[in-house]
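Next up is a structure, given as structure tokens.
Just one protein chain is left out here, and the rest sit where they should.
Chain IDs A, B and C follow the sequence of writing; residue 1 opens each chain.
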Amino acid sequence: MSLTETMSPGLALSIHRTMVRIRVFESRVEQLFKAGELPGFVHTYIGQEAIAAGVCSALNRDDYITSTHRGHGHAIAKGMELGPIMAELYGKETGACRGRGGSMHVADFSVGMLGANGIVAGGLGIAAGAALSARYRGTRQVAVGFFGDGGINKGTFHEALNFAATHRLGVVFVCENNQYAQFTSRLRTTAVEDLSVRASAYGIPGVTVDGNDPSATYHEALEAVARAREGGGPTLLNMETYRFGGHYVGDAEVYRESAEVEARRWADPIVRWERTLTDEGLMKDGPREAVWAEAAEEVSAAVRFAETSPYPEGGTALEDVFTGATAVPATGRA
Amino acid sequence: MSLTETMSPGLALSIHRTMVRIRVFESRVEQLFKAGELPGFVHTYIGQEAIAAGVCSALNRDDYITSTHRGHGHAIAKGMELGPIMAELYGKETGACRGRGGSMHVADFSVGMLGANGIVAGGLGIAAGAALSARYRGTRQVAVGFFGDGGINKGTFHEALNFAATHRLGVVFVCENNQYAQFTSRLRTTAVEDLSVRASAYGIPGVTVDGNDPSATYHEALEAVARAREGGGPTLLNMETYRFGGHYVGDAEVYRESAEVEARRWADPIVRWERTLTDEGLMKDGPREAVWAEAAEEVSAAVRFAETSPYPEGGTALEDVFTGATAVPATGRA
Amino acid sequence: MRRMSFGQATVDATRFAMREDDRVVVLGEDISWGGNFGQFRGLVDEFGHDRVIDMPISEAIIMAVGVGAAVTGLRPVASMSFVEFTLGAMDEIVNQAAKFRYMFGGQVSVPLVLRASDGVLRSSAGQHSSSLEGLFTHLPGLKVVAPSNPADAKGLLRAAIADDDPVVYLENKRITAKRGPVPVGDHVVPLGSAAVRRRGTDLTIVTYSVMALHAEKACSELTGMGIEAELIDLRSLVPLDLDTVLSSVARTGRVVVAHEAWEFGGFGAELVAAITVEVFDRLRAAPVRVGAAQAPIPFSPPLEGAVVPGADEIVAAAREVMGLI
Partner (left out) sequence: MRRMSFGQATVDATRFAMREDDRVVVLGEDISWGGNFGQFRGLVDEFGHDRVIDMPISEAIIMAVGVGAAVTGLRPVASMSFVEFTLGAMDEIVNQAAKFRYMFGGQVSVPLVLRASDGVLRSSAGQHSSSLEGLFTHLPGLKVVAPSNPADAKGLLRAAIADDDPVVYLENKRITAKRGPVPVGDHVVPLGSAAVRRRGTDLTIVTYSVMALHAEKACSELTGMGIEAELIDLRSLVPLDLDTVLSSVARTGRVVVAHEAWEFGGFGAELVAAITVEVFDRLRAAPVRVGAAQAPIPFSPPLEGAVVPGADEIVAAAREVMGLI
């Protein structure tokens, strides 16, 4: 079956554009971090773009996602502007979270991005709560909880899936199985090979997906999202992928052979998708290069925006611990 | 197949004796609690005796168990004397835990009873740790983690099973599925009907067992224990049973019809077992009554022991926060 | 005014809030049956299972679902029955609920109430008897209240549910069944306002929750000894009405700080430290603390009594601060 029978050319190209924007953004972040421009530490999404791009293409703008420490790709795919993300990574006042959060806590509630999260599997219960809330409010919004192959062994995975399944909530649990949790292969810490089998513990569908194929990630997500939206309950999607970079930028990667990484490069989701689009006659060299150039320009603009933005004032550090008028220092004395 | 082909008469009778001892002990506890003799609150094991009795019969004295808030039955089946258990329930110095723990924290490490535990599913990781320790020390000891249908939804269940399965540890996870967690039917909170399917999430055997049939509980445990001892890894046993009493003594039981309870009485594990033993010619009325009488006498002796024992001295309240010579008050000043 | 128990007063407040605002939902184990202490009795009959949600024994997800619901338009009230079970949700309480607003730059509020029953009640032993306010009060982003009587129970719960931030609502098990007069209809006690229960000139007793009741008793005994104590029931620990405390201590020059929680590193340490730092020159004697001895709470009654303080310990502390011991 040719691609155009299952996906509109516009969507195929839009997914491509999203993947490229993520890749270019993350590559620049890597550079910037190595150059000492960014505080904190950063985890890049390079190699996993087909997941965020495919899954978020199956969502409406008012649907929700919860993300992880590796959240820039999700943020971009869900529709956040690059400027505020980049400014957040710089710790600037114009950042998405006014510089309070940084790389691990990028969020934009106005596009349903309920936050990158530094606690592994921390977003799964939050996604379930958002789905409960949507059900209660009758909005038919769906929530996607992204997590990793490492996160699948956290107790909260179990509690969230059981709860969501019991109430047939509209959640899609997307495991980005990139084979490693930090330095440790999932094979060393996980009792099953095929992570999708864990769905059976909750009586919900579990599917293993080629996570480097946007057509697969999109279509499986679409099916799961539709089921979620119609009250059919949650799905567990095990999306197999590979992390091309280190766990964080600067990781010496002593735990895997570079040959292993190289061997995986054939599956680079962007290269593959470009080949497919070309083969299917949906994309020519010129437009392809234009997408990359446009993304580069957009990312440069984001960097300029971030660089020229002011840092927050130290004197504002105690704002927003509590809400607006009810904000009070612990001592109760202003 | 007749019972005697699968179980020695001695064992069959010993299991009977254990069940009766538990039943008589717990009935007396209920009475004593209602009469205001016991501090705290108590959860009795009445109706579930076939599980503790059957499973513990498959264990050696130096094997380990971890228990729950409903732990008297496990304690008795694992070989604790009734006197120290009863004295513990009274809060006496001669109690198994010198009155420090009470009903929810009965323990005797000398018989491998690593403690009743007031935290639901709190014992599962401890059992896995004991099994890890046994493996490391090369002792071939097995650990059984008892828990309930309510406990199966706790994150620690997931973490413990995944860890134990990954390392093929010698643990048997015994779910005492008595249909309720406190006042709430498991059907309201649990995504699957047959709890044994959760084993598949860890690639380990999962078996649903008639938990009111000591032959079934014993034989399934025996198989799982043998596998555990031989390095074959953990098993999940879902033992279906029913709690005849309230969640705790004093529970008004508004959440279930008494007709439901009555309908379950046909499956009283002791009545059934006595019928089986009688049918198989292993027990006559006289000896049967003698077992009950003996148990009643033993329990009465335990009550006398507890009643006549002294309370701990208030002045000893700070002992054993820390170990022996290293014990120090937080201030560092004796 | 109507006489009702502390527990009933919380049902009253919740019912009021749920009628007023249909974004309010309650989540917890066994709550459609009323909860372990009857704190939710009858709510399911009026509001149904969509708003009174029986949760699995999954404390972490009770909190996480609460956060997810709170940041998407609901106002959840989550219950943990015994406060020790919050320890299984500590990551969600501290790393998520408390930090969400701040770390996302003020984009959202987390209007979430966490109810938990603390304190000793007839030998519930080590895992069902603790008072953990010392943990919650230390962690920025959480508000913490601990009422001592039915009227405050209602008024503070109303305020907590109406508040846009996460509030930990601590209800002592020993007073849940205690009865007292409660205002009919709407009744709000603002967070951060202490109550002066009794005027006195000789010393100030600062306390909250069940200890405020023990302190009333202690004050009567002290009167018999010719000592007039001023009694402050904080009600709210974060925000803390330190002004009321300081102005009293500045007058009396002597202070006893009392709670049922462990003394070492407890909230009383903060109170003593704050008082000492702020009104050092007005202190006529070293402050005295009353709190539990540093041991897990034991089961046996004589041991429990030895570890956990009551009115007698407050009287002794008052005499000590008066220089009589």
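Everything that follows uses one rule, which is that contacts are C-beta pairs under 8 Å (C-beta built on N, C-alpha and C of every residue); 3 or more make two chains touch, one makes a residue touch a chain.
Since we're looking at a predicted model, the values are computed, not measured.
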Review point. Among the chains present, which touch the one that was left out?
Key: A, B, C
Practice item. Sort through C:29, C:91 or C:260 and give me the one touching the missing partner chain. Key: C:91
Exercise for review: Kindly note down the residues of chain C that lie in touch with the hidden chain.
Suggested key: 60, 84-85, 87-88, 90-91, 93-95, 98-99, 102-103, 125-127, 134-135, 137-141, 238, 262, 264-270, 272-274, 276-278, 280-281, 283, 285-289, 294-296, 298-299
Review point. Can you list where chain B touches the absent chain?
Key: 64, 66, 95-101, 105, 107-109, 114-115, 117-119, 122, 124-134, 136-137, 143, 155-156, 159-160, 162-163, 166, 319-324, 326, 328-333
Review point. Hey, which chain A residues sit against the chain that's not shown?
Key: 39-41, 91-93, 95, 97, 99-105, 117-121, 150-151, 153-155, 181-184, 188-190, 254-255, 311-318, 321, 329-331
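As a working rule, only the chains that are shown with their structure count from here on.
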Review point. Of all chains present, which has the mean Cα position farthest from that of chain A?
Key: B
Point to revise | Length of the line joining the C-alpha centres of chain A and chain B, rounded to whole Å | key: 45
Study note, to complete from the structure: Chain centres from averaged Cα atoms put chain A and chain C apart, in whole Å, by 40
Check your understanding: Which residues of chain B are in contact with two or more other chains?
Key -> 153-155, 188-190
Review point. If you look at chain C, which of its residues touch at least two other chains?
Key: 55-56, 58, 60-61
